[in-house]
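Certain chains of the assembly are absent from this excerpt, and the rest are unmoved.
Just so it is clear, A, B, C and D label the chains in written order, and each chain counts residues from 1 on its own.
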Amino acid sequence: QDMADEMTIVSWGGAYSKSQKNAYHDPYSANTGVKIINDESSAEAVAKLRAMNEAGNVTWDVVDVVAADAMRLCDEGLAMEIDPDTQLAAAPDGTPASEDFGDLLVSECFIPQIVYSTTFGYRTDLVGDTPPTSICAIFDTEAYPGKRSLEKRPINNMEWALLCDGVAKEDVYDVLETDEGQEQALAKLDTIKDDVIWWSAGADTPQLLADGEVVMGSTYNGRLFSVIVEQNQPVAMLWDAQVYDLDGWIIPAGLSPERQARALDYIMFATDTQRLADQAKWISYGPARASSAPLVGKHADLGIDMAPHMPTDPNNAKNTFLYNYEFWADYRDDIDGKFQAWLAK
Amino acid sequence: MALTPVENQTPGFVAAVAASSGAFFGLFVGTSQGSGLLGILVGAAIMAALGFALSSMLDKEKPFRWALIAAFAVVGYVLGGLPAAVLGVLFGWFSGWFIFWLATSRYRAHLAPYLTPGQVLWHYTFRVICGVIFTFLITPILVVMPLSFNAQDFFTFTPEMLRFDPAGYSLKHYQDFLGNQDWQNALWNSIRIAPMATVLSVSFGTLAAIGLSQPHVPFRRAIMAILISPMIVPLIISAAGMYFFYSRIGLQGTYMGVVLAHAVLGIPFVIITVTATLVGFDRSLTRAAANMGADPVTTFFRVQMPLILPGVVSGGLFAFITSFDEVVVVLFVGSAGQKTLPWQMFIGLREQISPTILAVATILVGISVLLLATLEMLRRRSERLRGMSPG
Amino acid sequence: MADVSNLDAFVEFERVQKSYDGENLVVKDLNLSMPKGEFLTMLGPSGSGKTTCLMMLAGFETATHGDIRLGGTSINNIPPHKRGIGMVFQNYALFPHMTIAENLSFPLEVRKMGKSDREAKVMRALDMVEMGAFGGRRPAQLSGGQQQRIALARALVFEPELVLMDEPLGALDKQLREKMQFEITHLAHRLGITVVYVTHDQTEALTMSDRVAVFDDGRIQQLDPPDRLYEAPQNSFVAQFIGENNTLEGVIKEIKGETALVQLDNGDLIDAKPVNVSKAGERTRVSIRPERVEYNKDRMPEGAHTLKAEVMEFIYMGDIFRTRLRVAGTEDFFVKTRNAPDQVRLKPGQQIEIGWLAEDCHALDA
Amino acid sequence: MSDTTDTGPVLAADGTPLKRSLARALRRQKIRALMLVAPLLLFVLLTFIMPIGDMLFRSVENNIVKDTLPKTVVALRDWDPDSGEIPDEAVFAALAEDLKVAVESKTHTRLGTRLNYELTGISSLFRKSGRKIKKWDLAQDGPFQAKFIDLNDGWGEIATWRTIKTYSPKYTNGYFLNSIDMQKGTNGAEARPENQQIYITLFKRTMFMSMVITISCIVLAYPVAWILANLPARTSNLLMILVLLPFWTSLLVRTSAWKVMLQQQGVINETLVWLGLVSDTDRLVMINNQFGTIVAMTHILLPFMILPMYSVMQTIQPTYLRAAKSLGATNWTAFWRVYFPQSIPGIGAGSILVFILSIGYYITPELVGGTKGVFISNRIAFHISSSLNWGLAAALGAILLAVVLILYWAYDKIVGIDNVKLG
């Protein structure tokens, strides 16, 4: 296999990969003649990168990961550091990339691509006359009987539990740092434990909603968009205390200079203002550059305006919840152990 | 004077048994319409009447059974539209067959004359139980097939489908499978990997099985345990172990790596089936060949191989399906370039549930049936051959 | 250690031992030498090591000790497929996936013989066993006897000088068996091949062979032509094993040249021919063949020794009558007589007098 | 002739022990047999056994502390955690030196991740300190004790140092302790806090569920194997296809199909509701729990039970039943006293096979198991691909493997691996 004109880009698969293919890969291949191989291993990216690094044989060129994974990779020296101002394209108006991305540059190794949020969808035909407006509806089994689906991990769920148990938004992580706070969150979750279907694959909640198996469930906003708009299911979205998160690129450490140069070239192309805005034609995730937002247009097939469906849309972002990467990097193992023990009980 | 008395049953008996079956079905129809008790009574009454009436007109079996089918179909259509009419046809066919089967004592014809009614009942109950278990076995396939024609993108029986509305069905998932580059790549990868892995495991495995079946093999048990181990080591452990190890030696993410991993997983099947075939293999045949001047290699290819071929083929098919249906190991050991069908399915289930998976499965089931038929034919052939040497 | 290293011997076993498990000797010190053209049968009870000897000769088992020679050269290190020995297996071992003709042509093919030669030879071999018309069939389409003949033809088609047969008739029914015995001996004599034949059927051994080696417990107990074996057994195992036999137990009173005086356990005194007893006072088993005992006064041979007997049972067997008698304290004394036109049928309870010649009566080890 | 003598080893005719001359005679055969087996054996050893061994080795391997902080580990040797005081300046100086090197190669964060499994918070301690230490000048910036504590309070805590010291040896049993819900405490091994105990529960559950699955397989497979063994060959071969067909259908598809069948809006519930047997509001919960896992796995493993049972039952001759009846036994007695005992080897073969396979299952419980239906393998997978605690995964795997090997050993003893037939 000739390294010169092939590169392996790792991503999540499904509709998301398709949007990347349309927005980035195809134009890039057309420009440069580089053949892009799509690997759909993002879910195992950290593990695989670590093993590749251990073996000294890195086969991936560019990897799409969530911010938390990017930070882990960066910490462990598995991803290379990228300087936004020299190695990324500036905005059309000349704003340097570091400013254009702003706060979203959460790690030195990570170039954000989209902003997504984890939020709730609900069956419009199963919630009666009073559709839920608050996140705490998930804990209200009286008003909304039926199952709800939650992701099978502590992250997000613990925060929502505390929020709905009366903890102020800004105190959530301080409380969660303590054993009592963790107990409190689990106790809150315990009230709905029997009504929860836990999901681990992103496609689960849409399927469960479409089947009517659950009244409401958490998932990524892009998937809910697809269920509601593309598939025409009787489902609606709840924009409240949705957890804001980022997804973007890293370049594995340890690539040969030529491969590294090409990966950087790809990234520079794929994260420019227009490309990021283009991606939103195929999937309802917000571009990570401030300068891209005005360029977001219409859905490629359906022709509807995409802006109102973006998590970045001001209407939707009225009450968002910010995710604390630092906290979870430290407490992930510990809380996860407790969470799984609680689940298994 | 015939010994197994096949005489017609009294109308009373037929009516009673038919009534009990009527009551059984009536219970369901009744509860679905509101009143279980009424359903039981009506069902029993209808079947009893039919049983009584028909058992005195045994000579016109054909016309009456057609009439019953038609009648129930019409009743069904009137009550519940097309789906109910289909059910009506089924029920009409069943009730006609059942009543005549009872009335003409056909149910006793193949049973020993001394069986008591209880034993006869048990005989048929047992068969029904077995039928239920067989149904359980193929249930997933029965579910998968119609769903693969779903017009929607979810694993759901839509109301349109249940109404037999043509709009509820479509071939789009088959089109997706045939037209989508990802699926085609995956299919192509599976086709590249599975046969290669099979060839490896079959050739090494057969050789080793022959070695193991020799009379004096030192450490036979230990060797056997090692060769069987890929089957008994939990898959996740194998996958992780191979992943780390193959990464280190540069096999991870290569075609060769996946082939080797799959070959090793298929080996226990080859060893087990070929050893089983060799247990029945008559050593005097190879001795006879040697005796006539054939060297070991000639003996193997001319005498032993043709005779154990069915075992080898069957082991090979198991090895093939192991590779063709394997997802855990390939997820770890493979990379994008080796994405196989099961991997693609797995991604499909994780990232985007789409009945394309079911369409693929339906196609594969069709291929399996063909393969199984081949296997069965080979087995018959081998039995014919094996039946030859006396003793 | 008698007749080994015979110069014109064709097959030789010299002090051969064999053990499968390192603990028990299955073949113990086997010495045997046979000339070219002989038909030798190994006869013995099950498990006595006959097959093992054959397998060592054919090269499928290795002797743990000793030397096996073929035509004067040791064959220990020659692999089976180079020994050029024909073999007929107990279950025939015809290749089920080949036709009869292919089976027969197999040994010729592996010898790289040309096609036309092969066909001619196969045809000749098939004709020899009168199966010319069956070349195209598969073994499964033949009856047991036919398969047996094909196995024979296949063992002979490449013209080996030595042919081994391991109970080739074991699976056949009686009628077919007798027919095949006849055919095999005739064929062997006609072609002048050397044959080692294994059986546990003594009638088969007696009717077919030039010499019979009686095996027991891993040793050859006696190696002799059939009539000597039957009429002059060298020990009581051979006497018991070959044919039916009446045994009377007693003690040697005295031995005078060719006669021994034996006092039976009930006190009667009889004469017998001493075989492997040497001195007075030894316990002995006196053995007399049932057909050598006469009760018909008219036919009683001259000089016959007589004893009183009581008829216990009369058994009708078609061609012969077996009569069980009580003689000298034992109730298991049989007399066999031919179902001839003038034969008397004895009745249970009858008191008779029986007699035999002292030379038919062997005094053997106890 | 020297043949068997009663005393000493049996000697052959030439006086060498019989065993030896036998071994000599058999050497060629043995070598030949081994030569045939050797390629595969080598193949399996290289591509399978070595990877597994390599993987399991991680369960005790603990080089990372020693490699990352070589000097600190040496300096810490004299420190007594029970003294109640934090280590002295020498240790801190060594730490500064070690960290300086580690930060260059970014290995300090890896060490942090490793130690974070044992003490929450160490990860960020290392990460944050690392950034600053980068700028220190070792020659001049001493003394380091105060400087470190100033940098982060964590360095002043005994727990931090205890953890570093406890995990400084090359090998550790920490992962194994963890995998049986224990940890290394102040006085050796101790139980973990109750709200972190999970593995014993999971092991027990895995065993229990596997047992239930095995039993339900036995119950379902017995009649099927019986009827397959007793029907005329033609019919039974056709029915055999029904057994093999699901066996040949993708595992993922079968599992998804069970989802479609069992969920609350699924085929079974819909049918029951339509028939009026359950009301629309309280549909049966049959999936995302143990029941769903058991049904799906029973279905998936059933062929592994049917095939060995069938091959045993095929060999039980009908004459035994006839004999029993001719002796006066009723159908039931004949079955129970004569047929059933003879079919037990088949049950045994199938059971152990199913049990071994089911305790290692992973995909099916993941998809339909919910929270109560997951197995230990799911945790292993989680630790491998998500939490990256590979040592713990290896320890859990080693325990699981040990259980499986014991079962395999029992299986080989009782049934004999040669007696397994597949179709």
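FYI, a contact is a pair of C-beta atoms (placed from the backbone, for glycine too) under 8 Å apart; a residue touches a chain by one contact, two chains touch by 3 or more.
Quick caveat: nothing in here was measured; it's all calculated off a predicted structure.
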Full-file chain stoichiometry, since only one instance of each kind is pictured: A x1, B x1, C x2, D x1
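In this section, only the chains that are shown with their structure count from here on.
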Contact distance in steps, from subunit A to subunit C: 2
B-D or C-D - the one linked by more C-beta pairs in contact: B-D
Rounded Å distance between subunit B and subunit D, as computed from the means of their C-alpha atoms: 29
Inter-centroid spacing, subunit D versus subunit A (mean Cα positions, whole Å): 32
Euclidean distance of C-alpha centroids - subunit A vs subunit B, Å: 41
Residues within subunit D bordering two or more other chains: 26, 29, 265, 384
Pairs of chains in contact (touch as defined earlier), listed by label: A-B, A-D, B-C, B-D, C-D
Subunit A residues touching subunit B - in the complex, by the definition given at the top: 1, 8, 10, 12-17, 37-41, 43-44, 51-52, 54-55, 57, 59-60, 201-204, 206-207, 210-211, 231
For the subunit C and subunit B complex, residues of the former touching the latter: 58-60, 79-87, 89-97, 106-107, 110-111, 138-140, 144, 147, 154-155, 158, 171
Complex contact set, residues of subunit D against subunit B: 26, 29-30, 32-41, 43-45, 47-56, 58, 220, 223-224, 227, 237, 239-254, 256-261, 265, 267, 270, 274-277, 299, 302-303, 331, 356-357, 359-363, 367, 377, 380-381, 384, 390, 393-394, 397, 400-401, 404-405, 408, 412, 417-418, 420-423
